[in-house]
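The complex appears here minus one protein chain, its other protein chains still in place.
And now, subunit A:
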Amino acid sequence: MTIGTSIPRVDAYEKVTGRAQFTDDMILDKCLVAKVYHASIANGRVVSIDTSKAEALEGVVKVVTFRDVPDTKFPTPGHPWSVEPAHQDVADRSLLTDRVRYYGDDIAAVIAEDEVAASRALKLIEVEYEEYPPVTDPLTAMKGTTPPVHEEKPDNILAQSNYELGKVDEALEASDVIVRGTYDTPIIQHCHIENPVSYAYMDKGRIVVVTSTQIPHIVKRVIGQALGIPWGKVRVIKPYIGGGFGNKQDVLYEPLNAFLTTQVGGRTVKLELTREETFCNTRTRHSIHYDLVMGVRKDGRILAKDMTAVSNQGAYASHGHAIVANGATAWRHMYEVENVRASAYTVYTNCPVGGAMRAYGIPQFAFAGECFMDDAAYKLQMDPLEFRKMNVYKGFFADPFLTPIAANTNHVVDCMEKGANYIHWKEKRAAYARQTGPIRRGVGMAIFSYKTGVWPISLEISGARLVLNQDGSVQLMVGATEIGQGADTVFTQMAAETLGLDPADVHIQTNQDTDVTPFDTGAYASRQSYVTGNAVKQCALQLKEKILAYARTLLNDTDRELTLDRKMIYMDGEEAISLEEVAMESYYSLTNSSAITAEVSLQTKDNALSFGACFVEVEVDMKLGKVKVLDIIQVHDSGTLLNPQLATMQVHGGISMGLGYGLSEQMLIDPKTGRVLNGTLLDYKLQTALDAPDLAVEFVEEPDPTGPYGNKALGEPPAIPTAPAIRNAVLHATGVAVNANPLTPQKLIDAFDQAGLL
């Protein structure tokens, strides 16, 4: 039994000793270096470009501009492709462009012998623009601009969607109390350690791209689309990567890099972004504006909810409307409300591009939705915990539209109780009720639900291959990717579990190579242990069946039951033949040799909801505008834990991201110029070790019937509830409701000043 045990990460020693090879470690021969020329305006058109001085500089090999690239628009998000044109991603990107849509848009690229020559050449490119006023606010942009950000969308609205369950207006009318709230979330950046980096070269007329990505098979497809070449002409290799958090669930500069190698005769070209480019030119978490309404009965029962959400997409579609739509879907989960309505808009602006980021629209939604729950509880003079307990779904429920998304197992109430006990909710809610003085304490909470994978909104497909070695160990290959979350380790445990092997006898291939590894769409949506786990399990079952079938031919017995455990084959419970003997025969039998392998590619048509709760205690130093998190716990219902230690670490990382989302992280964009003001790790305030308290983690475990090993989503959920829990704790401490995260000192001083507390 290895599922449920905390085996060490299978890549721990490689990473700790520095032997693990990342993209930049793998460039063996002397390579050329490419750098991108970025626009210094946010909205306009290039009227002239002069690259002659750059081209004349020593060390410069080639300069390409928007004039040189294929006239093809392509989509970039890491979604499975859809064969139905209506569901295909929006194709609005060019490799390089003369129509500048955000500050930093890509106009040209320099290929040089080294980085210094490339950097110097960038400064010698001369560009003249025709400028249009930039629009950074989606509420303004959706009234229409001249010209629009994209001609195809004259009102700048990329997409709009809505639904209604029951009769919301009637139910609001019948309610005793109406609560309204407006909430805003900031644009933030993933800040994975390794900046996006790739290198590309040509081999026998094909393009090979080695890149730090979460989605190698999707990168292959998009390069084919962007360059207008058959997809089989592209090979993508993904080595160890230094984090992604969704930013690398997008095809970033790989298509440009693929194009650049074709411009220099297939020589190796490296394209590595700086941290500043990563902030400005990759993807961000969308800023979303929410207007919420709730109708409640006097006793606290919610009768109706209405949401309008407007998402700031930035300059290109990327993951687009899927992000805000995910929050609109979550709006009808978790709380049992008969009448629910949502209307969601995604709007193009001249901001950096919004894309996927850990928990895909739900951190934004949870900030709004869970602050709103506390605001409603205050208005009703109810305890926020009791108010939630009264209204949450208990036990099974299913999504009314998206079958089969369902809470097969649902322990949200247990999560709340565990968290409340840990933080001493009742005692502290009472003790901190009437404080005076400039330093005050409070406790706050938030809960969430989260899907596992993307079915049925999108396709779920995964693949796995197992090869039996001569010694009875196996190679495991998956198309899913290890991106630091521990995927390789739990896949190893899964194969070991089903084959009855020691995890040390399962050799997982960590690198994905689209020429070799089975097809899988990659790391996102907390899907891999559920969806790819399915493939690993089926593949292991298939391998086991083949092993036993081959063993039967050696044992000359057709009736008795064969089982496999710890490298031994048992016949009716008696030791019969070792796995090693069977393997050797399979390879070298002079009469019947046929090496034993198994491969599956399969679709998953299930989707289970995970749940959890976060409780925090804060101390607010009002005169300095500072919030200190004294204590924090998250409790998760994620089904069976595959590896408790990895699960705990996943939660630690998510809490840490949530602390930043709640307190300090935001990308500031100058509304006049559209320029990112704080796109560096100094001015973008990521949390440090000294800002975090000790992090407490607990779980409520019940196997989910649809998970391959009883498991359901845990990858992204920890990033969801921290920010609203902190905000609600500050509300408890001070009585001041801040409706936009992060709760920075500036925002708090302004709010406390307005409340007369300074």
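In the analysis below, a contact is a pair of C-beta atoms (placed from the backbone, for glycine too) under 8 Å apart; a residue touches a chain by one contact, two chains touch by 3 or more; residues count from 1.
One rule holds in what follows: contacts and distances are computed from a predicted model.
The listed options are "NADH-quinone oxidoreductase subunit D domain-containing protein", "ABC transporter permease", "GntR family transcriptional regulator" or "Xanthine dehydrogenase FAD-binding subunit", and the UniProt record of the chain not shown names that protein "Xanthine dehydrogenase FAD-binding subunit". Which of A:C31, A:L630, A:L668 or A:A737 touches the hidden chain is settled by the complete complex: it is A:L668. Within the set A:M1, A:L28, A:I193 or A:L682, the residue that contacts the chain not displayed is A:L682. In the complete complex, the residue from A:E14, A:E55, A:D68 or A:E115 that touches the missing chain is A:E115.
Interface residues of subunit A with the unshown chain, by the touch rule above, are 114-116, 119-120, 123, 623-625, 664, 668, 670, 677-678, 681-683, 685, 687-691, 744-746, 749-750, 753, 758.
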